[in-house]
Each structure stands twice: as C-alpha cells, then as structure tokens.
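Shown here: the complex without one of its protein chains, the others still in place.
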Amino acid sequence: MKRSYIIGLALAAAVGAGTANAQELTGTLKNIKETGTITLGHRDSSIPFSYLDDNQKPIGYAMDICMKIVDAVKKELKLDKLEVKLNPVTSATRIPLMANGTIDLECGSTTNNAERQKQVWFTNTHFLTASRYVSKKASKIEKIDDLKGKSVVSTAGTTNIKQLTEANAARNLNINIIPAKDHAEAFLMVETDRAVAFVMDDILLSSLVAGSKAPGDYVISKDAFSKPEPYGIMLRKDDAAFKKVVDAATAAVYTGGEGQKIYDKWFTQKIPPKGLNLATPISPELKNEFAKPSDSPDPDSYK
Amino acid sequence: MNYNWNWGIFFEPNPMGTGTYLDMLLSGLWLTIRTALLAWIIALVCGSIVGVLRTLPSKTAQWIGFLYVEFFRNMPLLVQLFLWFFVLPELLPRAAGLWLKQLPNAPFWTAAIGVGLFMSARVAVQLGAGIASLPRGQKQAATALGLTTGQTYRYVLLPLAFRIILPPLTSEFLNTIKNTAVAITIGLIELTGQARSMQEFSFQVFEAFTAATVIYLLINIVVVTGMRFLERRVAIPGYISGK
Partner (left out) sequence: MFSTLDFDVIRRSLGYLFYEGMTFTLTLTALSAFGGLVFGTLIALMRLSGYGLLGRIAGLYVDFMRSLPLVLVIFWFYFLVPYIGQWLTGASRPIKVGAFSSSLITFIMFEAAYFSEIMRAGIQSISKGQPAAANALGMTYSQTMRYVVLPQAFRNMLPVLLTQTIVLFQDTSLVYVLSITDFLGAASKVAQRDGRLVEMYLFAAVVYFTISCIASWGVRRLQARISIVR
C-alpha cells in the first residue's frame, strides 16, 4: 500500500515537472480554464471544517484553505475571473463524485489513507484526528467493550464506520451498527437515545457536543478506534499537474504562517453560527506538519 | 474512464467479517424480502378493510375510507417514514418513546409498518374499484338470498373483486418491494443499502450497483412469473382474463 503511494508521488513529480512549462493544459486545470469555473464539494455538518452557517452557506477551516487554493489556481491560469461553484457532498457520495468529475476539490474532513489513495489523491494534510465515540454520561459507556450488544451509530461512507465494523467483527461485540447520512443526523441519534454512542473523529465529536443543547450531558471516550489520522483536501487521481498547483498552494499557506492564522480563526476563536469556541490549540504534530507539509497517508509519519 | 474495474470484488471478504461482499448483498436481499413481505401483509389487511369501507352504503364509512386514503397518498413515503421514525417517539410519553427507539430492530419495524400503511392506501383504491366494477346484480342477488352485508362481502363480492384486481395487485406488490429501498434513510440496510455500503467499503461503485440492479430484476421476474401462474389458476370463467 505504501508503495502505490510512493509511485503516485514519483509520477506526480515526473509528470508535474513535464507539464509545468508546457503550453498545453491537461485535466482539471484545462477544464477550469475552459469553463472559468471550479467546483468545490462541501459538507453539511463537519464543524468547523466545512458546514452550513445561519444562511445555509458553507463555511469552515477547510473552505478557507480551499479558497486559498482557488486563488492560486486563478493566478496559475492567469484568469481575471474564476467562478466558484459549490456542490454538497456526503461521506458516502464524495469519492464517486470526485471520480466522475462533479467536484474538483473536496473541502471537508476526509481522512487520507492508503486505501482511498487507490481512488483519489490528497493534498497536504490539514488536520490530524483519531476515531473515538461520544455517548451520554448517563449511559456509562466507559470503554469500547461496554458497547457490546448496543446500537451504535456512525456516518455512512467514513473510515470510522469501517473501523467500527472491523472492531465489531474482530472482538465479537455484536454491536448493531446504524449508518447515518451525515454527522448531525448521527449525533441526533445519540441525543434522542436511538443509539448509545456515535463513532467519529474526535474533533468532529467535540464540536458537535459543544454545539448541542446540553454539552454537559456527553462524554467523549478515552478509547480510540484508530491512531490520529491525517485529513486532506481531496482531488482527482492521476491529475499530477493540478496536484502540483494545489500542493504548492497549500504548502505556501501552511509554511507561511497563514495556515496557523486560519487554524486559530476556526479552532481557538468564536465561530458562527452560535459563537462556539472549540478552544483546541494546534497540536505539536500538526505544527510540525505545517512546517514541513506532507500528504502522507501514514499516521506514523506525523509523530 | 479512469475507473478501476474489479468484478472479482464480490468474492473478496467484506469488513464485517460475515464472508464475502456477495454474502453482504445477499443478506441485504433477505432483509428486503422480509421487510416487503411484512409490509405487504399490513397493506393487504389494512387496504382490504379500508377498501370495503369505501364501498359500504354508510356515508360515514365512505368518509373514513376517503380520509384514510388521502392521508397516506398525499405525503411522500420518505416523509411518512421520518414521521414514524423521528417524530412519533418524541410525541409519545417519554417512557413509551424510549422503548420504541431502543427496540433492537427499530428500522425494520418502522419500515415494514411505514411502507405497509403507505401501500395500504393504494390497495384500498384498487379493491374499491374492483368491487365497484362488479355488476350490481351480484349484490342484489346476494341480498335477495337473504345474506347480510357481511356475508355478501365475505362470500360474493370480495372473492370476485380480489380475483379481478390480481394484476394491479401484482404491480403493487412489486412497488412494495421497491419502496422498501426508501428505508435506507432510516438506517435499514436492505439490498440498496448493502450495495451502498459495499461501494463505501470497496469503492467499487458500479460493480456494487450493477449487482443490486441484477438482483432487483431477478426478483421482478420471479414475482411476475409467480403471479401469472396464480392469475391463471384463479381466473374467473367468462371474464376476459378467464378461459
């Protein structure tokens, strides 16, 4: 699995170097230039990465980074105007919609792993998070084994539901796994006692809890289903010229200190629509990664 | 087309630890069948009662039948499922709502009942039309023989009407099977749901949906063939469909 990634990178480097100076544009870049539009895939409730504000407009940390990429693409293609179209995606639709050309960049909370690299590519990592679960304090679920025989929800199409499914099989937990369409729906299942727990990336869980009606009622597990895994902005596979532009844009944002500013805006200050403050300062691992941007899917490479 | 075809995927193990991806789809098929059968029983029972109500001489009965049909026909099935699944438990007393939500197979029961009631309105309309299409003489003859209204329906009208509406009922049964797919929105992992999870786990979108499509076509062929056979068996001599 690691190998395919290295081959990918090598290809990216080789092909990218070839087309950078060439007149002929290919793939996504060509498409953007011809149509004057770029389509961003966004989420409904991946707070604070990509979610809908009070006016139902998508905003968030990943959206801000994507807008930086859009600026860089605009400059690269020497366009006066670049129209940004927005297309809602769910965890279940994002990968097929990337592959079939509906969206050009997916700005959200997508885990970059070796398996997904067979279908799509990712630019430099913008966050690291582990898979945990949230439950009501009253239900006293203290470790993963306490989930035995219970109904547990997770979002369809995520790495989390896959990890939960695998853990369920490996440990014989006999959990009744309910797939939900998006994170907000899944959290509501816990809030309304349809499921005892919701398995998801811990950062998304804490923002859902913080935004809920009674944040004090919930607890996020210490047990994790995975190591901290990288989030990346997704782009189409085998499009090295586009990846080169996107990688350069994100690298410039992260190393230039702008990344830290955008991070602070969404994670340490009040964010719309309700004025929550997630109070999650940047982790040393992510700080390291910002200094040396990487698109590796391997969690261990971020230590 | 930059898509990695992999038709061998069906024989690779699924992450649930329940065998291969094909086993996953087949377990979805089994759930589709169970949900559809239970929904169909509910649709037939409720639909027959309401269908009869619509043809009774009593104005009140007709009115109740009319309201029932309008209620279930004028709301999208998806919205009806949401009402049963998300809204109903919150409107009940807390303990009852909690019990309902923590039923181990809540999506299955909700789907079967929701789809069943939705389809019952259509069955009622078909049956009402079937009864109305019978010659008036049938009912008059029954009355003349001294049969009560209940007996008239039980021994004369219903046996004839059901045989006449068998073809439209076949397509309503097929609709019931198809409509169970809407229940993926409340977490029922039936055939379409399993195809979707297979796509999510394996990323093989088109293989997964092709398999589900083929299975639905097979279900259709089996049901249609079975019902044709039944139609011939119960056809009424003297009618167009009878020989």
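Quick notes on this one:
Should a chain be cited, it is by its letter among A and B, assigned in written order, with residues numbered from 1 in that chain.
As a working rule, contacts are C-beta pairs under 8 Å (C-beta built on N, C-alpha and C of every residue); 3 or more make two chains touch, one makes a residue touch a chain.
What you see is a predicted model; the values in this text were computed from it and never measured.
When you scan B:Val45, B:Met75, B:Ala96 or B:Leu230 for touch with the missing chain, the hit is B:Met75. Of the candidate positions A:Lys68, A:Arg116, A:Arg132 or A:Lys181, contact with the hidden chain is made by A:Lys181. Among the residues B:Trp40, B:Tyr68 or B:Tyr216, only B:Tyr216 touches the chain that is left out of the figure. Within the whole complex, the absent chain has one touching residue among B:Ala106, B:Ile131, B:Leu166 or B:Val182, and that is B:Val182. Contact with the undisplayed chain is limited, among A:Leu97, A:Val196 or A:Leu278, to A:Leu97. Mapped onto subunit A, the footprint of the missing chain covers residues 27-28, 31, 35, 39, 44-45, 52, 55-56, 85, 87-90, 93, 96-97, 99-102, 181-182, 184-185, 188, 191-192, 212-213, 273. Remark: the residues of subunit B touching the chain excluded from display are 1, 3, 70-71, 73-80, 82-83, 86-87, 90-91, 94, 97, 174, 177-182, 184-185, 192, 195-196, 205-206, 209, 212-213, 216-217, 219-220.
Here is the rule we go by: only the chains that are shown with their structure count from here on.
Spacing of subunit A relative to subunit B, judged by their CA centroids, is 39 angstrom.
If you check the complex, the residues on subunit A that touch subunit B are 91-92, 95-96, 99, 115-116, 118-119, 151, 153, 156-157, 161-162, 165-166, 168-170, 176, 178-181, 192-194, 236-238. Taken together, the subunit B residues at the contact with subunit A in this complex read 2-4, 15-18, 86, 89-90, 98, 101-102, 104, 106-107, 185, 187, 189, 193, 196-197, 199-201, 203, 205.
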